[in-house]
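For this depiction, one protein chain was excluded, whereas all remaining protein chains were kept in their positions.
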Amino acid sequence: MLASMNNTEISTPLRGVARRELLAWMWLLAATATAAKATHLTYGFVRASRAAQQTTSFDVGAMADLPAPGAAPRSVPEGRFWLAQTEEGVAALDGVCTHLDCLLGWDEQAHAFACPCHGSRFDADGRYVAGPAPRDMDRFAVAVVAAEGEPVASTDFAAGKLAAPVNLDSEDAAANLHVVVDISQEALGAPAA
Amino acid sequence: MSRTLILGTLVTLALILLLSEVGRREETRLAAATRLDQARRIEQGAALYAQNCRTCHGVNGEGLGALGPPLHDAHFFTGRLQEVGWSGALHDYVVATIAAGRVTATRPLYAGDGVVVMPPWARANGGPLRTDQIEALAAFVLNWEATALGEVVLSPLPTPTPPVINDSAQVARGRQLFTEAGCTTCHGEDAAGVEAAGPSLLGIGAAASDRVPGVAAAEYLRASVLTPAAWVVAGYAQPGACAAVVSDAQLADLVAYLLTVQ
Partner (left out) sequence: MSGETTSDDRAGREAHGIFAGLSWREVRALLRGDPPTARPNPRYRAHVNSFLLHIRPRYYPAAATRLTHTWFLGLLAVFLFVVELVTGVLLMIFYAPTPEQAYGSLLAIAYHIPFGALLRDVHRLAAEAMVVVVVLHMARVFVTGSYKGPRAFTWLTGVLLLLVTLLLSFSGYLLPWDQLAYWAVTIGTSMAQAAPLIGPELNLLLRGAAEIGADGLLRFYLLHVLLLPLAGILLLAVHYYRVARQHGISLPAAVEEGNLTPAARQAATQKIDFLPTLFLRELVVISAALLALLAAAFYFFEAPLEQHADPFHTPLNTQAPWFFLWVQGLLKLGDKTLMGVIVPVLVFLLLAAVPYLDRNPARRWQRRPLALTLGLTLMIGVGILSYMGTASYGITLPPAVGIGETLAPEEGEGALRRLPYAALTPGSHALDQPFPPTTSPALQSALTTYAGLVEAAVTAGELPQGQAFLDIVERQADLKAVTLRIQWQPPGAATPLAYTRTIYLHRERNADATAQNP
């Protein structure tokens, strides 16, 4: 504007201008805080997931029906897991590939799990063999119960027991024992070597 | 600019021609699409049937002993609705039966094992099938009408080739089970048969495929174990509690053994 403005120091009533400016900044601050709060509440609305009313407990039948140790694992499609008898006991292997959630298939010739999406492979006990998967197959909680429901053996993820250790000495015991898998409890597989 | 105007007009004319052609063909396409839709539905139904229904109703819907009634016969298409008092269409009857299952048999022969005669298949009733899958099954079953009523005659079925048994461990388990489940009482040690009590089962694997037309050996054996009254061979007593309590896996082992016993 006028060059003289730069040279002449006009004494402005500093208090009035500063107050308005300050008030404007305070309002902006308050508005930002409001927006942040509103976003936070809206986010709570958006991220909510409606409770899934699915079965989480599967009685998969008699102990005698389990695959023999070393044999091909048995698929339980409605629970998306596989039953196998490992060295440590009865294990329920999560059939969802630990890479990107495709469902694993069983390759009988190679005697291994194979993922149809990116080619990850796991052995009959769920241990990582090859491919881009980051860890072994995850496991679900297994409980072996007798006919009246008394627990005989179960997994204990906190203590590191990933399979239900069951001693099959008597044939009668094997026939009357039932295996129950709880998919709401899951232990992640060990990181791939 | 004249060039632009001429070009624009030509392109627009071509568009009109194309749209007219589309309109002209649409009716035929829709008719063909309806047939195609039904065809794919029947194909889907066929695959589902082979997976789920074959083990009780037979490969060709001919029924399997006392396990399941025939679906591929004239009575099913002409008299069944009257028999049960269903006033609606056969299609709806089939869909309803598949979806809801059957708690008690409508005919004494198919009494089942006393627990459930036919399980419910619809997801809403705890079964594994979606609504569209049940519709596909119904379309497949209804497609048997032409052959059931004799309007169409199919080429004869080929002689079934002997099944290949993959698992020698399974056969061994079946052999063990044969003894443990008490089959030797009537069928003898090593399945050689006991006079008047139970026939010899040696070589039953090859003979079973010829016993009932259209029923494969494995299915015949399976049905015989589960409902022994299904097909009784002349000269032997009515089998008693032949079907010991065997689980599905045990039954598969047993059948595998019986198919190879010589």
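In this document, chain identifiers A and B correspond to the written order of the chains, with residue numbering beginning at 1 in each.
Simple rule for what comes next: contacts are C-beta pairs under 8 Å (C-beta built on N, C-alpha and C of every residue); 3 or more make two chains touch, one makes a residue touch a chain.
Small disclaimer: the values here were computed from a predicted structure and weren't measured.
**Student:** Hey, which of A:E21, A:D59, A:E87 or A:D107 is the one touching the hidden chain?
**Tutor:** A:D107
**Student:** For the chain left out of this view, which of B:A39, B:A74 or B:V103 touches it?
**Tutor:** B:A39
**Student:** Touching the absent chain: which residues on chain A qualify?
**Tutor:** 46-47, 49-50, 52, 77-78, 80, 99-105, 107-110, 115-119, 132, 134
**Student:** Where does chain B touch the missing chain, residue by residue?
**Tutor:** Against the missing chain, chain B presents residues 1-2, 4-5, 7-8, 11-12, 14-15, 18-19, 21-22, 25-26, 28-40, 42-43, 46-47, 50, 60, 130-133, 140, 143-144, 146-147, 151-152, 154-155, 157-158, 161, 164-168.
The criterion applied here is as follows: only the chains that are shown with their structure count from here on.
**Student:** Would you mind pulling out the distance in Å between where the CA atoms of chain A average out and where those of chain B do?
**Tutor:** Result: the chain centres lie 38 Å from each other.
**Student:** Give the list of chain A residues in touch with chain B in this complex.
**Tutor:** Touch residues, chain A against chain B: 61-62, 64-65, 68, 71, 78.
**Student:** Provide the residue numbers of chain B that touch chain A in the complex, in ascending order.
**Tutor:** Residues 128, 169, 247-250 of chain B touch chain A in their complex.
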